[in-house]
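Shown here: the complex without one of its protein chains, the others still in place.
By letter and in written order, the chains are A and B; residue numbering begins at 1 in each of them.
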Amino acid sequence: MRWRGSLHALHAEWTKLRTLPSTWWLLVATVALTAAMGAAAASSLTTRVCPTPTACHEDTVKLALTGVQLSQAVCLVLGALSIGAEYGTGTIRTTLTAMPGRWRVLASKAAALSLLTSAAGVLAVLSALGLARLILPTPPPVDGAMFRAAGGSILVLVLVTLLGLSLATLLRDTSGAITLGLGILYVVPVLSHVVNSPTWQHRLQRWAPMPAGLSIQATKNLAGLAIGPWAGLGVLAAYAVGLLVVGGTAFRLRDA
Amino acid sequence: MTTPTKTVQPYRSALHPTRAGFGRLLRAEWTKFWTVRAWLLVLAVAAVVTVVISQMGASGSTTGGGPPVVVGPGGEVVNDSFRFTHRTLTGDGTITARVTGLKDASGKGLGPWTKAGIIVKSSLKQGSPYVAVMATPAHGVRMQWNFTHDTAGPSSDLAKAPQWLRLKRLGGKLTGYASVDGEKWTQLGEVGVGGMRGTVQVGLFLAAPVHEIVHRSFGGTSEVAGSGQATGTFDRLTFQGKSTAGGWTDTDIGAPTADGPNSQPGTTTVSPTGTYTLTGQGDIAPDENSPDTVQMSFQGVFMGLLFMVALGTLFVTTEYKRGLIRTTFTATPSRLKVLAAKTTVIAAITFTTGLLATAIGFTLAQKTLRSNGFKSPEFPDLSLLENPALRAVVGSAVLLSLVAVLALSLGVVLRNSAGTIATVVVLVILPQILSFALPLPVAQWLLRVTPAAAFAVQQGVTYYPQVQHNCLPESGCYPLSPYNGLAVLVAYAAAALLLAAWTVRRRDA
Partner (left out) sequence: MSHTTGATDAAEATIEVRDLRKRFGRTLAVDGLSFTVEPGTVTGFVGPNGAGKSTTMRTVLGLDAPDSGQALIGGRPYHALRTPLLEVGALLDAAALHPSRRGRDHLRWLAHSHGLPMRRVDEVLEQVGMEQASRRRAGGYSLGMRQRLGIAAALLGDPPVLLLDEPVNGLDPEGIQWIRTLLRHLASEGRAILVSSHLMSELEDTADHLVVIGRGRLIADTAVADLLTAASGDRVRLRTSSRTEAMELLAREGGTVAVIDRDTLTVTGLPAERIVELLGASRVPFAEVGAHRATLEEAYMELTRDAVEFTSTPASDADEVTR
């Protein structure tokens, strides 16, 4: 009985997401921006810098996946809107009247969002890498590192969507969630570069969600990373899941 | 009309019609702003966050205090080390020489700003005033004095033809000349430089600044040091004037100390035919490599900016969301006036708050930086009321205000807070992040054409054209000059405002 209820909740959230035109626009934007920016970054590379794959300084896989840095903002908006819009319009009361189990509602939302984002993420990453292969003078080899970078990038997008969902659940407001989310994602890494202290730079690189999460994209010079690829993704996942639990607890305890 | 014609006296408003002047509109918009408590709160948070993060950034930055620095006559930190073949000159005099060649002595390629020429320097002390004329491999003949001044002469190529150079001292004035044949002379400039009275040092000099070749990739940045040593050949050296000593002496100004990794003493050889060959290293130029204590005091602006974006956006998008915009346009049918009033109010509010935050943030951060070892003379004391500090403080406030205007305008176009906030933040912040990682030409291009260029206004270091400099975004260098950088953001805000004006007039409310 319980799992059937969960399935219904998932179906309801799926329908809600699916019938919102903004969802589709945002997903299309995710794919388009990832691909377009990856292509732009790849075409910035000349044969002078990269004569052969072996003599190439550049991490071409990471370069091709640059677009994720942009499209994650779109995913953040998608996640934040999925519940923020309900608070904005008061639909949340209808939702909670229909499905009183709040954890179940939030989990279903998270699941539906993850499904959609990972589908869009697969498309985005595949098209970015595909375009890069066409553009780059020396295409990167298809190897385990590349698969890790590609799969990891999809996970980054999913986790950032969940981050948006958790922040919006916590703040009950889309604008606030997006502002805070963008601050965490973008401003902290900027600070990590401009702080004139190697210790702090290293700390911020390790523990800020975006630099840590994106270390999964590295395929070269792994020793130079502040945090390992999977550990870095783990940091981002810890933020997303941790905030989701905090948000969910608040959601559970507060009046709608 | 089927209405029975009643004899009704049409009503007239008992209130006095006061023209809906622009001042009243500003007052109305200001009232709209301060009556929403959350916005005042966001404004306060923006100010506090800006100050606190600036302070944190400053306290995280320390300096160990490197080798003692050389300060030029203008108070700026300079490099002043070169190979000098010299003698004294008292009173008026002229020195002439022909530069016949300039080549790399380290095997790593000749730097574009390698200098071979003649110089008049007030003493052998580092940082003392000087006037020099010189030939360079990539920048032709130059006349330079007191480190920060540079005048271009004829563009010549030493590889093709030798270059005649002459410096004449007459009274308090020094005049530089260049010639291709030693007969027809072109005057490069005439300067009166302070601190050059009495006996001075004149002679041939050679300086070879280290030029870095930067490779950048996602794995990190690698800098390959280029030539730091060069050899210059001179002949036809003539000297007219009163000199205490009879001949030429050789000195390495700023003699290589033990801590320089590649430091080698310079050499001077004279052939029987009168050809002087000088080998040396170093540079006579402003030092641009020390950390920028001005820029380091504004890290909170990155965070404060987020709140300004949110404010600018919400100030207009909430009106669209609630339908309040219809009330606004009913009260003031001229939509452009409404847009102008909204823009003025948000710009004024964010500028004032921003200015307060950056001024306080800067002052506190400076204090912290001073106690963290950033001390005079290497890091000159900065006054809030003088450039570059004044420019950076006011410029940062302008930046915050422009970002809010950009958000407001985009909000009018998109009518949606989520999309607007995300777009503006991505537009302003993401180029910075990408510039740290992308290949250098693309990175610099991004920092020229995106609104992120405006952060150049926080730079305190002056980048002189006569110094070869790899403008690395991660070292806080922006390719545009402070005012030009800010102008890029002005252009973005203006374009967005125009677009907003166009849409607000065209679309139904």
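Please note the rule applied: a contact is a pair of C-beta atoms (placed from the backbone, for glycine too) under 8 Å apart; a residue touches a chain by one contact, two chains touch by 3 or more.
The model shown is predicted, which means the values in this text are computed figures rather than measured ones.
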item	value
Where the missing chain makes contact, among the chains that are shown	B
Sole contact to the chain not displayed, among B:Gly107, B:Gly171, B:Pro272 or B:Gly323	B:Gly323
Of B:Arg24, B:Lys125 or B:Lys242, the residue in touch with the unshown chain	B:Arg24
Touching the absent chain when the full complex is considered, from B:Ser123, B:Ser334, B:Thr352 or B:Asn387	B:Ser334
Residues from subunit B at the interface with the omitted partner, ascending	1-4, 6, 8-21, 24-25, 27-29, 31-32, 35-38, 318-319, 322-324, 326-327, 329-334, 508-509
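Just so it is clear, only the chains that are shown with their structure count from here on.
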item	value
Inter-centroid spacing, subunit B versus subunit A (mean Cα positions, whole Å)	35
In the complex with subunit A, residue positions of subunit B that touch it	53, 57, 60-63, 215-220, 222, 291, 295-296, 299, 302-303, 305-307, 309-310, 313-314, 317, 321, 417-419, 421-422, 425-426, 429-430, 432-434, 436-439, 441-442, 474, 476
In the complex with subunit B, residue positions of subunit A that touch it	41, 44-45, 49, 57-59, 62-63, 66, 69-70, 73-74, 76-77, 80-81, 84, 88, 174-176, 178-179, 182-183, 186-187, 189-191, 193-197, 199-200, 210, 217-218, 220-221, 224
